[in-house]
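In this view, the complex is presented without one of its protein chains, the others remaining in place.
Order of writing sets the chain letters: A, B and C. Residues in each chain are counted from 1.
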């Protein structure tokens, strides 16, 4: 039995990465080693190739998807996006139905990325999108915004956060080897995080009662 | 004591090769391995660097210049141009003063090239300039042409002979590996031979009584 | 992109299959999870050495699997570190009962994947992280320095020690000592093209070179105008010497490593230039290695590596080795 939300989210995420793989690789050519899009696509292709994922409750699906990324991607993004999804999945055994559950999931995921990457926001990495998005979610929930407003707010937060990675100087990941020359470029992992946030928000928005 | 004719001839030959080294290399890039100009220049630079040559009677100078080419050039052109000059030098112990002596010299030189190269006219090589020039010299002498006329005739013969190498298919030297693809290009060694003929004729013409 | 390939997603497996067939006397290639192991693994009672990382640096690491060097290598996708399942499977296959030492180049991805593998494996294991690239400033607040061609020296010397019976703790300590005694820096004349990307990683002008380039075509310290071989060698050696501070007159190993697209003729010319630098600075070149050992696909360029030697390290360097890419004494 297909889990409708799981299916929608997986399809949306896979499509977002596939459609932008080339662009992600281009970003990584500028300040890395030119494989980020290839890596993410290999991982999300493997997720797409595992139809059984779509039959699971979201929590289990996330854990398995995260493990798939760890085993298929390699590089920095494999363990990091893998840890993100695994930790999120572990935080919610079933299907999240409440904003607070989603917030807890994201917080666990971000904590796992920080631990795995020995990194934090401000170092020009994927965390520079994930952390502000997590804060925005907390803010929207505390002001009791509507689901629709919240989703739109998360997307805006992701867009702004992505753009803020441009002037940053990298201190983690491959771009850190560049020192000052990392300044002036978007971080590839931040871009893929922002793409995934959009994909997820759009998929959730579609499933909202009109 | 400098031998005036020897000096003039050496200077003219050296200048001709140096001025056209790049062009000769270009011709060799098309149907060979792109080193003919470099090779010839290395050889004639070595001749220029041996001032004692200029103090010798032409026959001795030619022999030594030929040996210099053999030791400094390598490739096909080293043994071939070396053998040409050595044989010419051997044929005339002193300084040639008569057309017949020059003709005999050239004939010996050409014979040496044929023997060393196991080749003959018609194979798209330097011989395709040297052989017709030798024949023209014989013709001019038998019709008792003036020295000036003879020199002009040799240059015209060299020019026409060079051009005739273009449609030829190479059967000797590196260009022969190309088969039909050698057609349509001047032979580099033919071009350097034609350049040397011009240089020699011009130098001799200058030394003629006005 | 002009490469000998059938399909970009089969480059790695076809190449490894060829490697395994060409060197079946020395290695066994295992697929899914993918690793290359000594043909005679596990070697009972010997510490097992495992390295790995992105492909595209050949012969690193698979070319160094064999007696006197590695027990296994885990090749990741091109320029992408391998995954934890590969490392775990390799460890299981080559562990001879004396523990497993991972030799890892210092990149965020490599380190994280090896950490995850270590979590999965359990048992006696340790890790040495190489970070010999002086082009990158070291700092505890950053990822630190990259591991580059000096990794070959670490693998060779620790491989020799393991072959001679050193235990896991001694192998780890030695690896860290060799890494500390080793510094490298590289320069690129051209870019390289990752097959799956299909276009060059970076662009250099007709008269530009990338000083301090990494082994994935990562930009380095700065882009400068092409200089003479002597000037380039002096820049690299000066950076290395300043950082390593070798003792006056002490012996050293000089490694000139080609990045893949530079002819041997030029590598020996660079060796000559680097050696003259050493002579001028009272560094005694006691051992040498010149060739393509840690490449970046078809990138033109090279790196210089200097390892400060002592008697022990010299003996370990000279110890017999029999791998696809490095062979002496056996």
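Keep in mind that, in the parts below, a contact is a pair of C-beta atoms (placed from the backbone, for glycine too) under 8 Å apart; a residue touches a chain by one contact, two chains touch by 3 or more.
A quick note: this is a predicted structure, and the numbers were derived from the prediction, not measured.
Although one chain is omitted from the display, it touches the following shown chains in the full assembly: B, C.
Screening C:130, C:190, C:235 or C:257 for touch with the missing chain picks out C:190.
Within the complete assembly, C:56 is the residue of C:42, C:56 or C:219 that touches the hidden chain. Residue B:79 is the one among B:79, B:109 or B:153 that touches the chain not shown. Only one residue from C:19, C:64 or C:317 touches the chain missing from this view: C:19. Interface residues of subunit C facing the missing partner chain: 2-7, 11-12, 14-19, 21-23, 55-56, 58-59, 63, 78, 189-190, 206-207, 209, 226, 228-230, 232, 260-273, 275, 285, 288-290, 292, 295, 297-298, 300, 302, 327-328. On the side of subunit B, the interface with the absent chain consists of residues 25, 29, 31-35, 38-39, 42, 70-80, 116-117, 171-174, 176-179, 181, using the contact rule stated above.
Note that in this section only the chains that are shown with their structure count from here on.
Remark: subunit A and subunit C have CA centroids separated by 33 Å (rounded to whole angstrom).
Between subunit B and subunit C the centroid-to-centroid distance comes to 54 Å (mean Cα coordinates, whole Å). Annotation for subunit A: no residues touch two or more other chains.
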